[in-house]
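Of the protein chains in this complex, all but one are displayed in their positions.
Up next, chain A:
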Amino acid sequence: DAPQPQIDKSQWHDILVYVEHSDGRIHPVTLELIGKAHELARVIGQQVNCLMIGDHIEQAADSLLDYGVANVYLYEDARLQYFRADNYTEVFEDCIQRSHPAVVLVGATVSGRSLAPRTAARFRTGLTADCTVLEMRENTDLVQIRPAFGGNIMAQILNTNHRPQFATVRYKVMDPAVKQARIGKVVSCPIDPAKLDSRIEWLKIENKEQEVSISDAEVLVAVGRGVKDEKTLALIETLAQKLHAQMACSRPVVESGRYDVRRQIGLSGRTVKPKLILTFGISGAIQFTAGMKGAEKIIAVNTDPQAPIFDLAHVAVIGDAGQIAENMLKEMEGETVCSAN
């Protein structure tokens, strides 16, 4: 085989972050990407730019300057109001041609994982999925570490002879950016209107009804027979709201009629694989744990120090469900509770 011609890495500079948003409401993964991008850019003495695509989103674009972003490349058009893979790829291409980034970071959301591969393929460059660790080498090569085989294997991936280097990153993996002095500007970018036509036609866009789908939830709070009264349940539900968690339960809670069967975890219920599950008053019968042992982190609260759920838990809290929930809420509201009464 003939040796591959080497690319000129000096032609590719800065880190471009794709801004995920819904009608201008910026998805928090974006701030996490900006935070990571700053860290990476520091190593090579370069800057962080953003790409934002939509319609009537200038204010939101401007708000990103609070996080030390140098340029927010803004593309606005009525045809860009909602994500479509084909015309968004045209815009992404235009932005990359204009800014020549060394690295492009995209949130691993539904649209991000549709757009990033399509754009990476257009540039015939590599894309690493769902990175959990990103590090910058001085020669601007990005070290990307990601899980595969359902998390049983980690792979360290490089893309040394192609630019830009594309990576997607999931929400809640990186630390969010902190506010800093505004140094940047919003750059309104013109684009050939013919490129904004899409083959995909939206027939209906509706706000999602907050349907109970504990199977997809990232955070779950589950209650069992040990949660005996409505007051305790109300406290735990408030806690769940604060954690943006879905409520789930063991079978007796369904049998007592408190919760719908769609919230039941276990053999005769749903299988869940959240990043975090907090259980209150659940003993940990095998039929229950069969449905949740894939959770990344398990925190269990139970009065019984011998409860089988503790064999599985990363954090075992021996205590009363109501007391723990109440004190957590106080703690979250910033009250000192250590020496109350």
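What to note about this one:
Operating definition for what follows: a contact is a pair of C-beta atoms (placed from the backbone, for glycine too) under 8 Å apart; a residue touches a chain by one contact, two chains touch by 3 or more; residues count from 1.
In this section, contacts and distances are computed from a predicted model.
Among the names given as "Electron transfer flavoprotein small subunit", "Acyl carrier protein", "Sigma-70 family RNA polymerase sigma factor" or "DNA-binding protein", UniProt records the absent chain under the name "Electron transfer flavoprotein small subunit".
Only one residue in the set A:A78, A:I153, A:A181 or A:A194 touches the chain that does not appear here, and it is A:I153. Across the interface with the omitted chain, chain A contributes residues 1, 4, 20, 22, 25, 27, 82-86, 89, 109-111, 113-118, 120-122, 124-130, 143, 147-162, 172, 175, 198-208, 219, 242-243, 275-276, 297, 299, 305, 310-311, 313-320, 323-324, 326-328, 330-332, 334, 337-338, 340.
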